[in-house]
Structure formats: C-alpha cells, structure tokens
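Some notes on the structure that comes next.
Only one protein chain is missing; all other protein chains are in place.
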Amino acid sequence: MTIKKTVRRIGVLTGGGDCPGLNAVIRAVVKTAIREYRLSVVGFENGFGGLIQNRARELTEADVAGILPRGGTILGTTNRDNPFSYPMIINGQKVFRDVSDRVVENINIHGIDALIIIGGDGSLTIGKELFEKKGLQVVGVPKTIDNDLSATDQTFGFDTALNTATEAIDKLHTTAESHHRVMILEVMGRYAGWIALESGIAGGADVILIPEIPYRIEKVIEKIIERRNLGKKFSLVVVAEGAKPLGGEMVIQRRVEDSFEPIRLGGIGNAVASQIEEGTGMETRVTVLGHLQRGGIPTAFDRILATRYGTGAVNLVMAGKFGEMVCLRTPHIMSVPLAEAVGELRLVPVDGDIVRTAKQVGISFGD
Amino acid sequence: MTIKKTVRRIGVLTGGGDCPGLNAVIRAVVKTAIREYRLSVVGFENGFGGLIQNRARELTEADVAGILPRGGTILGTTNRDNPFSYPMIINGQKVFRDVSDRVVENINIHGIDALIIIGGDGSLTIGKELFEKKGLQVVGVPKTIDNDLSATDQTFGFDTALNTATEAIDKLHTTAESHHRVMILEVMGRYAGWIALESGIAGGADVILIPEIPYRIEKVIEKIIERRNLGKKFSLVVVAEGAKPLGGEMVIQRRVEDSFEPIRLGGIGNAVASQIEEGTGMETRVTVLGHLQRGGIPTAFDRILATRYGTGAVNLVMAGKFGEMVCLRTPHIMSVPLAEAVGELRLVPVDGDIVRTAKQVGISFGD
Amino acid sequence: MTIKKTVRRIGVLTGGGDCPGLNAVIRAVVKTAIREYRLSVVGFENGFGGLIQNRARELTEADVAGILPRGGTILGTTNRDNPFSYPMIINGQKVFRDVSDRVVENINIHGIDALIIIGGDGSLTIGKELFEKKGLQVVGVPKTIDNDLSATDQTFGFDTALNTATEAIDKLHTTAESHHRVMILEVMGRYAGWIALESGIAGGADVILIPEIPYRIEKVIEKIIERRNLGKKFSLVVVAEGAKPLGGEMVIQRRVEDSFEPIRLGGIGNAVASQIEEGTGMETRVTVLGHLQRGGIPTAFDRILATRYGTGAVNLVMAGKFGEMVCLRTPHIMSVPLAEAVGELRLVPVDGDIVRTAKQVGISFGD
Partner (left out) sequence: MTIKKTVRRIGVLTGGGDCPGLNAVIRAVVKTAIREYRLSVVGFENGFGGLIQNRARELTEADVAGILPRGGTILGTTNRDNPFSYPMIINGQKVFRDVSDRVVENINIHGIDALIIIGGDGSLTIGKELFEKKGLQVVGVPKTIDNDLSATDQTFGFDTALNTATEAIDKLHTTAESHHRVMILEVMGRYAGWIALESGIAGGADVILIPEIPYRIEKVIEKIIERRNLGKKFSLVVVAEGAKPLGGEMVIQRRVEDSFEPIRLGGIGNAVASQIEEGTGMETRVTVLGHLQRGGIPTAFDRILATRYGTGAVNLVMAGKFGEMVCLRTPHIMSVPLAEAVGELRLVPVDGDIVRTAKQVGISFGD
C-alpha cells in the first residue's frame, strides 16, 4: 500500500483549535509546492470533516496572497470529526463509526499523492493511523498553542499567545497599582504551564501557578502579605487554567482544544481569587484571557517558524519521508516519526533553568 | 466662605475607577501650575481617602517626568471613601459619618488654595458638595471610561478602551471564521452603550446589544440564521454589560466604577450565549474583556484630551472659576458648573446618526 | 444635463495618496448600496486612470468582506491621471489632453447613475468639474491624512497617522534618554502641522515645528540648552515636513500626495538637526517617518468615521444631493457643496486652544 509513486498533487488540511500561524503554514505549503516542485495543491475544509465529506478546493498562489499576517486558517478547522470514530445518527441514536475508507476514496478522487496534516495531538494521531492503517502518504506539521509537544523545541502560535498574555499583564499592572488590588490573569495551559510561566516572567508577576507545580494557597497568601508588608500595595498572579492545589484536582470546565472529546472549562482563576481575597482582605479581580490568546496577527517568530514548517513539510513529501512530522531542533528544521511525536507532553521542568530564574527574581509558585 | 485669595498652592486627587489618561492629566496640572503660574502642587493619595487621612506629597516636575504614556494614576485611586458618608467601626458596628471637616482641616494644614478633583460622577458630586457646603475652591476634571457624561463631548480613556475592544473583536474574528462559531464579546457600559456601539461598528460586528435598545433574543437569533443562510458561517456579537432584553432587567453583578456603592457584575454575555447556542445550534463562545479595558498605554487622542483638561483645570483655578468643571465642546475646552455636570447621563441616541449608520451596514441591535 | 433619474447603479473610485480607512469607506458604500437600497456597485481601478481606461469590476458584499481593518484600498489609487489634463505621447512629445468625454462614455457603458469619489483636494476638484462641466452625478468623500480640509471637523486616516507618529516618539524617547541625545522626528504636514502638533503633545515632545509658526533656530537651541541646564539630558523635536524658518522657504523635495503635480521631498529634519548639533554640541539624530504614516491597521475612530462617510455618501446619492461632499460636523455627518469644500485649507490656529495648551506644558514652537 505504501508504494511511493511520483508526487504530483498534494492535499492539505488544518485540524484542532485555531492558532496564529496556520495561514502562514498553508501559504508556505502552497508556494513551495507550486514554485519549487511544480505540484498542485488541494485544500480540505474544516479539518477531517472536509476529508470525509469531500469538501475541497484547489489552492493557487492567488489564494494564499496576503494571508501571511492573518490569524486563523483560510481552510477552516474543527476539533471534531475523527474518521476512525465518526458520529452519526442511526435509528435516532448517536453512534460512532469508522469512515476512514471514505477518506481514502476522497483522496483518490482528487488524485492526491500525499497529504499534509497541520494539527495537534489529536489530528496527528489520526494522521499516524491513516498512514499506518490506510497506507496514506501522510506528513505532519505540529500545532499546539500550549507549546507542550515533546518532539519539537517550539511550536508556532505560542509566541503570539505569549505576547498577548504579556500585554494583558502590562494592562492589569496599571490597574493593580492604581487601585492597590490583587489582579489575577487566567491563561491557557491545561497540562503544561508554559504560557503562564513565560508571560509571568515577562510581565513581572509576583505569583505564577502552573499544573506542573501544585500550589498551596497559604503560600500564595503569604507571598502577597509579605509584599504588602514591604510597602508594595498590589500583586499580580498568573494562573494556568490547569493549575491545581497540592492534592487537589484540575477544575477546567470546557476548553476548546484538539482533543476530539468534550472537556470542562474555567474556574481556577475565580477559585484562587476568592481564597486570596479572604486570606488577605485585599480587593481581588480576575480576568480570563480565553479566546483572545488564539487570535491576532502572528508575531515575526511565529510567521517564520510556520513558514519553515510549511516548506519543510513539502520537502519531507518530496523526500518520501511519510509518516513523519517536521520539528524544530534549534536552529534546524528536522523530522521525527509521527509515532514518536504524539502522546508525550513537554512539561515545564520543575527544577529547570527558567523556573529557577523566576524564583531568583522573587516569583512564588505557591510551593 | 468663598473669599478668593491669591492662589499659590493647589491640591490634586484622582477618584473612582482607573482610566487611561489619568497620569496625563496629573502631568499637565503639575507642569502648567509650576511653569506657567509658579504655583506649588500637593497630590493626595488614593482619592478622597488621602484627603481624609492626610496622605499627601509634594508633586514636582520630576515626579511627572515620563508618566504621559502610562496607564493608571501615580496618585492611586479608589471608589470608596466619601467624606460625607465615611465608613467607621464604632462599638463593633459599621456606621457612616460625615468627616468633611477633616478634609477642610487637611486642606488648611497644607496651605492649599484650590483643589482639582479628577473623577467620575461620584467624585464630582462630592466635589460639588465640598464647594457648596464647605466653601472649598474646587475645580473638576471629568473622568468616565464609558463616555456617558452629558456635559462634555468626550471623556479621556474612552478612545483607549474603544481601541482595546476593537482589537479584541479583530482577534475573535479569525477564531470565529476558522471555527464557524458565534463569538460574543462583553464590554463595559452599564447605562450607556458607547463602547459596544463604536467597537462593534469598528470591528465589523453583526449584532450589537446596548442598554439603550432593549433586545429581543429571537431577533438576534434570526440575524445569525440569516447570515448562515447566506453562506456566512460565523457571527460576531458585542454586548454591553448593561444590555437587557425587552421588558427584562440588567444582570450586572459587580462592577468597579465610580459609584461609592457595591454593585453586581457579569453574566449578560453568558446569558445571551446560551440562548444563541440553543436557538441556532451553533457553537458559541464568550469573552469578557473586563479590566483589560481600563489598562494600557493611552491613545494619542486620550493623551491630548487629558493634557488639555489638566491645563484647562489650572486655568480655571487661576480665573477663579470654582465649582466648575472643564469640558470639551469640539474643538474648544470650556467649562460648566459642577452642579450641571453631574447626574445626567449621555446615552446613545437611539435614532441618531451612528445607530442609523450601523443599521445601514447591516448590523442588528436585536430590536 | 442634471436630470436625476432613479439611481440603480453607482460607481466608486479612490484617488490620491494612500490613507488608512479607504477600504472601510468602500465597504460601507457597497454594504449600504446593496443592503439598504438594492443598488449595484461598480469599482474603478487606480483612481481616475481606471475611469479613463475603463478598468472596472462589479463589487459585491463578498468583495468587501474582511477589509474593514485593512489599510490601503482594494481598488488601487494614484495621484496622476487627471481626465481634464491627461498625459499622452503624441509624435514623441508628452502633451496633456482633455479626455473627460471618455469618462462620460465609460460611465454610460456601465450604466452608472452616480459616482462616488473618495479623494483629496485634487480628486475632489476633478469631481467638481465632472459634475459642473460634464453633468455627472458626483458625490465626494474627503480624504487627507494631513487633516487639513476646512470643510470637515476631521478626516479619516489622520487618527491612525497620529497614533503611528506618537508611537514613534515613544520609541525615540527611550533612545534619547539612554544616550542623552536630541532626537528629531520628521512627520507629514506640508501646509498644516496637525500631525506634528498633536503627536508632539501626545508624545511629550520638547519642541514642535510646524508650517503655521515659522521658527527661529536660536529659539530651538535655547530651549534645548535650557533643558540641559535643568539636568534634562535629552530633547525630543517633532518637525512637520513643511516647517520653515522665519523668512525662509519650505524645503520639501518630493511628497506623494493628492496633487497631480510633481513636488519635492525631504530635508527639513536634517537641516534642523545639523543646526541643533552645531548649536548645542549634543549628538542629534533624525528619523523620517515617511510612508509608515500611511500604512497600518486603521484605528477604531478612523474605521467608524470612514464607515459613516461611506454610508453617508450613498445617502447623499439617494437624496439626489449631487455635487456635494460628506463632512463631519461633530457629532453629525452633514454635507457641503464640493465647490466650497476644496481649495481652502484648515491650518493650525496659531493662537488656538491646542497651541496654547502645548505652550502651557512647556513645549517650544521656536517662536
């Protein structure tokens, strides 16, 4: 099934949660395919949904003109529609069916020789199975705004989200200072606390709570009171949505991610706020940054990394390296098997350089 | 009591909610007082609290160097501490007392000849009473981020908040488009919907809900379904926190404003979201912009208006126009009596130019 | 000739220099025309060039989707191609001919009943002549990034340029401070100094030089030395490109504007810099902001004003008010005859509120 014929036509789709830089990847895929290798390109709409329902369109250079600085994805995306477990209503009942044969069929209808999947853990796992079980010539491009993929040094979208969160802290800073309040910012990061950690350092936070370091609320309160005793009348706290107290549970209620499963979202910021207000007697306010972290004009770094990924993915296709995924091993773009890439999270090293730096400039992690 | 002696020394304070441009006003007051009129300036800390408890400091040009582009107020502010109704614990009971004599005393201790109060409706009402009842030579500078003061064409801080809200809509746009969702942005505006209205037009929203135009949820749902039927797979809805359904009540839970009274905040965005999700079957997400609207670097417009207000307030002092407040009557800085200035809100004219423009480009107000 | 038939189809073009908000006007014209009045819309490419050479395309709502926050104009623009004096090569010689009959012909070919011209002084003058001499049913939308049109309170694009200039001053501030230098920023403003004046106040400049107030270099040097004597080790100077010394000439060399004539640009910033460096002995550096002032994402204010103008222009068409131009008379959108609108510049009032405010906070105009 994996007989590699000459590649003349490739498909591309974006899956999972929205992320700044997706358009830059699509643009680089299209430009490299057409200019460098004289290939044609088909884009599937709305992730695997388009692949299953055969919603597709030809992508030319004109289609990708001007999209480099735009957030989102011109192809649409979704975190539903797994072809190996596709929801249907049969006899009035919602059931899940394997419709992966339809995917193969649609790939053949379009005469596509290779498929580039831009997505997170969920999408890349599907990609891996399409490669292994269905023999599709798949190449992956990793996407996770949380930057929690172990197989690559960094993922695009993270730098933009990080700057959005840092600007939010800058804005809360003046309010905190003027009103002598504790201001809490809740940011993304279900399992890995990178956005909270890095925006907290960049924004000059006093407390950072991340999933990797379970916190004790007394320690947090102690830090804020210590600051007050030193004459500092306000404090800034950055909380990852997946932060949890020592011995406690995560309180995420609903989060839009590349999970193909409903999950729960929100709440940790509020929970921490009540405890701080009670424990310190200081006015405490919460801001949940939410979807703003996924939007906006990508930073220069994200545009460059996304461009390198897109170009790299086409190069992998032309080298016949199917079942692999592009990755960054600073300063080079390399590749790893999808099988290795998915599944393992890149968590914040609890005793690593960055946490140590944060502690040395006086930031508390509540531990 | 209102014998006007030669002014040699003025006081200044900021009261009520944080607002971009407060520092620019303070800077202009200090520079104009010192450079133009050879006065000295005393700043009171944390609004009327500092005036009651005599927390004050001399302000020199060095103190205001570099603060023009900074959000917040170097003097601190609060929306508590009304000198005519000041909370105290007496015999274990919280009671409210008139401590306005202490204010007069502290003004005399510092040898202050005139007091500039930068604040919203609450603070300016106190200013009016200090002028009328206590004979203090008060001049006011209006501050309301909601831009809802009838006595002036525009207030500083509004333009910055408007741009922050517009940028947020820009960010939500790409996510809405990529995921085919309804995205809701809840912005400030308890009684007047200016921020929602103007950011909605600037951001290209499809629906805008404001307090002045009670909405019917069926109309909102109708609009979104109409768009979907035209092939537009997403919609953007901007909701002022004070928006309310026809015949319904405002659902604000707690809002930090210049009210000197606790109020309730949040929720209208979520309420509308549930109804839209149910009514359209489309994924709907809410972002509450909250405190981010009060922070950040002031826009050029706000810095200029704030500077003109600050300079204008000192000019009023020197002209002996006490009990008055600076205001903008485009393109001039003028003044009005505090008695006229407070109390009356500048609401969005329901049949005015701007609402009509919005409707003509296809925006629904749910009416 | 001015027999008004029922309007069913309108044309639109953009002329003169690029300006943030042009796309927002086009979008509002198209949306209002189609949604509100069921008209169809034709867009001419590259200003009057497209009207002469009949380069045109139908504009639908899909064409204007997503262009609200984008700088530039999807129609293209140019500051050449006056139909009453159109350059041609005849017998190897460049000559200028009246080709306005071709314009009328093309208007008729497309079945256009009214033409909306978005442009500056040059374009609107042509519009006036097409209305007066050729009987075309013309409506104008004023565009000048310099904000120097007497017939309207403000023009779109100015607020964006002002914020770009102010951010540039903010950036130069830190360099000036760190290196103890005099930093000069040269901004647009050939005849009117609005951008220099307002960005100078907003950015906290020490000296502002504008065309309306001829400067004496000794006064500028004096101000900088006075600051140094007060221990302030740097100074910021904002210079409008049209600033000139008392009794001297403007030194603009080439400037891209809506002039339909070649002009000269640059140099005043450098001229002033050499004199300051010589007169004070301080390191002095110049930044010419140039084209950056015309680009970028329009501010909320500019998007709203542009939208109101676009909608207002279509309303004028439907009211049969030809030969008129939309204008802002705060807070209303009104109209004035094109004949009144063009020709007279709105200069900075030398003794007005704003200049006085600037002087009161210590800014020197070199006078």
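Order as written gives the chain letters A, B and C; numbering starts at 1 within each chain.
Methods note: contacts are C-beta pairs under 8 Å (C-beta built on N, C-alpha and C of every residue); 3 or more make two chains touch, one makes a residue touch a chain.
These numbers were taken from a predicted model, which means no experiment stands behind them.
With respect to the full assembly, the chain omitted from this view is in touch with A, C. Only one of the listed residues, C:Asp18, C:Asp81, C:Glu198 or C:Glu324, touches the absent chain: C:Asp18.
Remark: the omitted chain is touched by one listed residue; of A:Ile10, A:Ala28 or A:Ile224 this is A:Ala28.
Note on the undisplayed chain: of the listed residues C:Arg57, C:Lys134, C:His179 or C:Lys232, the one touching it is C:His179. Where subunit C meets the missing chain, the touching residues are 14, 18, 22, 46, 70-73, 76-78, 164, 167-168, 170-175, 177-180, 183, 233, 256, 285-288, 290-292, 294-296.
Even with one chain removed from view, subunit A keeps its contact list with that chain: residues 27-28, 31-32, 35-36, 66, 68-69, 153, 159, 162-163, 165-166, 170, 173, 198-199, 201-204, 297, 299-301, 303-304, 307-308, 311-312, 314-315, 330-333, 352-354, 357, 360-362.
Heads up, the rule we're going with is that only the chains that are shown with their structure count from here on.
Interchain contacts link the chains end to end along an open line, per the touch definition above. The rotation relating subunit B to subunit C, fitted on Cα atoms, comes to 180°, given as a multiple of 5. Rounded to a whole number, the gap between the C-alpha centres of subunit A and subunit C is 42 angstrom. Chain centres here are Cα means. That of subunit B falls 32 Å from that of subunit C.
Residue positions of subunit C touching 2 or more other chains: none.
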